[in-house]
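All protein chains but one are shown in place.
== chain A ==
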Amino acid sequence: MIENKKVHKFGMVIDLDKCTGCGACMVSCMSENNVPFKEDESNKKDSITWMRVYKLTNGKSFPETEIVYLPRPCQHCGGIGDHGHSPCVSVCPATATDYGYDTGIVSQIYTRCFGCRYCMGACPYHARYFNWWDPKWPEGMEKYLSPNVSPRMRGVVEKCSFCYHRYQLAREQAIVEDREIEEMEYQTACTTACPAGAIVFGDLNNPAHKVHQIVKPDPHPDPMNHKVVGKSRNPKVFRLLERLGTNPKVYYMSEREWVRKAGDNYLKGEWENVKTHHGASSSHG
C-alpha cells in the first residue's frame, strides 16, 4: 500500500497573467460541489462562492490602467511554521475543520459544525461561507447534484475542499491497483475548467509535479520570518498575506510587480527590501 505511506502536500498555482476573469472556475466549482445559491444573489456578502474571483487594478488612470483578476479558493493554510494549525483549524471548538497531515488539505466536517462562525472570523481570506439559508434547488435541478458531495444544511460553514471527493476516488483506485496517484488523476474542478489554463494543481512535495516545478518551495523557513515556510523560490510567484504566517498552499504567479505587491501589506519602503530578498532567495533554487 504505497499510497497510504506517502505524505502529499496538494497545492495550486494560479497564473494571474493568464486568467481572463471569465469565471469558469467559479461556475465549475459550484456545480461540482453542490454549492447552493440564493434566489437573489445581489448581496455578495452572504453568497456562497468557494472560488471567488477578485478584480484588482493598479489604480492608475488611462492609458496606464491595468486590471488583474485574482481567483481565490480556500488557501489550505498550513498555519504558523506550517505545523497544521491553520487560522481556522486551530480555533474551531468542535474540531469540525481539520488539517490533513497526509494531504495538506484543510477539511470541513459539515455534520460536526454547529455554526459558531469563529473560523470565519479567523480566516483573513474570507474563504469560509455560512449557510444562512436552507439550500433549495429549482425543481428538477436536484437531479444534477453530484452524488459524491453532500449538500450542506442551514447553519453550518462550508468552504473549498480542493475537490476532496476527487482525491478519494483517485486514491481508492490507486490503492486497489497498489500504486501511487498520478498527477492528472486528481485535479480540482476549477483547474480542469479553466479555459486559459491559468490554474495548475498537484503535489507540492512531488518534484515530478508541475506545481512543484513552478513554485520550487523553499525547504527552509524564511530567514526574515520564521513563521513562513514553503516560500517560493521563483521570483514571479507569491502567496496572499504570506507575512502573517498562514502558509497557504495556493500560490499566485505574475510578471507584473504591482500584482505581486498586492498580495500582501507592506509599510513604506518595505517592499523594496522584500523584493530584493525574494529575488535573492530564488537564485539558489
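Here is the rule we use: a contact is a pair of C-beta atoms (placed from the backbone, for glycine too) under 8 Å apart; a residue touches a chain by one contact, two chains touch by 3 or more; residues count from 1.
Throughout what follows, contacts and distances are computed from a predicted model.
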Which of "Molybdopterin oxidoreductase", "SWIM-type domain-containing protein", "Putative lipoprotein" or "Allophanate hydrolase subunit 1" matches, in UniProt, the chain that is not displayed: "Molybdopterin oxidoreductase"
Of A:60, A:126, A:179 or A:220, the one touching the omitted chain in the full complex: A:126
Option touching the unshown chain, where A:92, A:174 or A:194 are the choices: A:92
Per the touch definition above, residue among A:113, A:160 or A:250 touching the missing chain: A:113
Touch list for chain A against the chain that is not drawn: 43, 45-46, 54, 56, 70, 77, 80, 85, 87, 90-96, 112-118, 120-126, 128-134, 153-157, 225, 240-241, 243-246, 261-267, 270
